[in-house]
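Only one protein chain is missing; all other protein chains are in place.
Moving on, here comes chain A:
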Amino acid sequence: MKQWRFFLPLAVFAAFAGLAAYQLNQPKDEFVQSAMIGKPVPAFAMRAASPDRPGLTQADLADGRPKLLNIWASWCVPCAAEAPQLAALEAQGATIVGVAIRDRPEDVAAFLARYGNPYARIGADDLSELQLSIGSSGVPETFVIDGKGVIRYQHIGDVRAEHVPLLLDELRKAGG
């Protein structure tokens, strides 16, 4: 009976249909995370928050290279605490772009001078518009954005030493 091989395509299709049906009926997101994960960052454009780094636009997040998007502010204490971890991430090849929330240029400059500047670009989010639109509720937060500008992962709170490999891993999964 070699007829069975003609049923192979049906078997493959049945496997796919089962999987798809399972996924469709899966409640999305059982744990708390941004509803924006898996979605592209909405259109935005921000002026530079610091004179020595360019500002940030949506197109910068969709240039083919995955990135970390770090939401921070000079007035935020945990942000100072996570600075060494961001430096470590940068040293290990991660591209980090910053979004400074409700900040003044001179304060940003002072913060960066004191804690180091791991950012390739820093946009100024004066009204927290971008922050709200990508589902972030506080500072600091770090998002993994893939090369097409789609949000892949959200890390809430400061980045601690144990999170560095995790973020690098997420970045690699996003195509880095």
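Note that in this section a contact is a pair of C-beta atoms (placed from the backbone, for glycine too) under 8 Å apart; a residue touches a chain by one contact, two chains touch by 3 or more; residues count from 1.
Keep this in mind: contacts and distances are computed from a predicted model.
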{"item": "Hidden chain of the complex, named as in its UniProt record, picked from \"Dihydroorotase\", \"Cell division protein FtsW (Lipid II flippase)\", \"(2Fe-2S)-binding protein\" or \"Heme lyase CcmF/NrfE family subunit\"", "value": "\"Heme lyase CcmF/NrfE family subunit\""}
{"item": "Interface with the undisplayed chain - residues on chain A", "value": "3, 6-7, 9-10, 13-14, 16-17, 19-24, 37-40, 43, 45-48, 51, 54-55, 57-59, 62-64, 146-150, 152-153, 173-175"}
